[in-house]
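Apart from one protein chain that is not included, each protein chain of the complex appears where it belongs.
== subunit A ==
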Amino acid sequence: MTTIKLSNLKKTYGKAEAVQPLNLTINEGELFGFLGPNGAGKTTTIKMMTGLLEPTEGTVEIAGVDMWKKPLKAKRNIAYLPDQPNLYPKLTGWEYLKFIASVFKVSEETFQARAEKYLHMFNLTDSVDELLESYSHGMKQKIALVGALVHDPKVIFLDEPTVGLDPGSARKLKQLLRNLCDQGTTVFMSTHILEIAETMCDRVGIITEGSLLAIGTMEELRKQGGNNNASLEDIFLELTGGDDAAELIKSLEHEGGHR
């Protein structure tokens, strides 16, 4: 069953095309990795999908609901974790979670159980009564993630979720996302870390200069590139960095091998 459907989704700023018409469908329980170099249009696409940025053209459907025609209904199904988790500095972690749960009208018992489960998972139990302004970047990211999970969304959008997380938390996040997807939650994640995309994602999309260059499972991408042994890094560099970058890396690897 399709959970996310993008049809001719486009964003322009004046004459510049930040995202060229994009068509994409993501199924229920799928973990989708969205890759691309800096400024490729990843965040712009996610912002259009989460109701933060109005598309110039095209539609975004979340669980069959148009995000820009019925925003409230569509937003009830999603959670978003931005790359910079700017939260309310004068709320405590617990108050922030309570606020999110109130908006989604989560029952008190469910909220309590879920919040405590995820707080424990990310080692936040002891700091949940502190003001968010005193949290480190990683802690903010984790509490925002708990806030995203507390209402059990159908779709989770994550923009560079592992940036700022300690290795332990990053690993827990990876496991958690995989488990959530196995239980039917859909995850749309942008990342720079190719290893995460390669090992975790069901499918990967590679975008550069606002255009989706390739999409598929790792197997499909290798087939498209005509090299069955290629890593995602090889495929990514070949598609986004051009031949020069790929050759440069190969020559460096070659030199390294001679030393």
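In the analysis below, contacts are C-beta pairs under 8 Å (C-beta built on N, C-alpha and C of every residue); 3 or more make two chains touch, one makes a residue touch a chain; residues count from 1.
Definition applied: contacts and distances are computed from a predicted model.
Name the chain not shown, per its UniProt record: "HTTM domain-containing protein", "MucB/RseB N-terminal domain-containing protein", "ABC transporter permease" or "Peptidoglycan O-acetyltransferase"?
The record names the chain that does not appear here as "ABC transporter permease".
May I ask which residue of A:12, A:59 or A:112 touches the chain that does not appear here?
Of the listed residues, the one touching the omitted chain is A:112.
With the missing chain put back, one of A:11, A:42, A:98 or A:222 would touch it. Which one?
Missing-chain contact among the listed residues: A:98.
Could you tell me which of A:28, A:66 or A:130 touches the chain that is not displayed?
Here the residue in touch with the unshown chain is A:130.
For subunit A, which residues reach the chain that was dropped from this view?
Given the touch definition above, subunit A has residues 50-54, 71-73, 75-76, 78-80, 82, 84, 86-92, 94-95, 98-109, 111-112, 127, 129-131, 133-134, 136 touching the missing chain.
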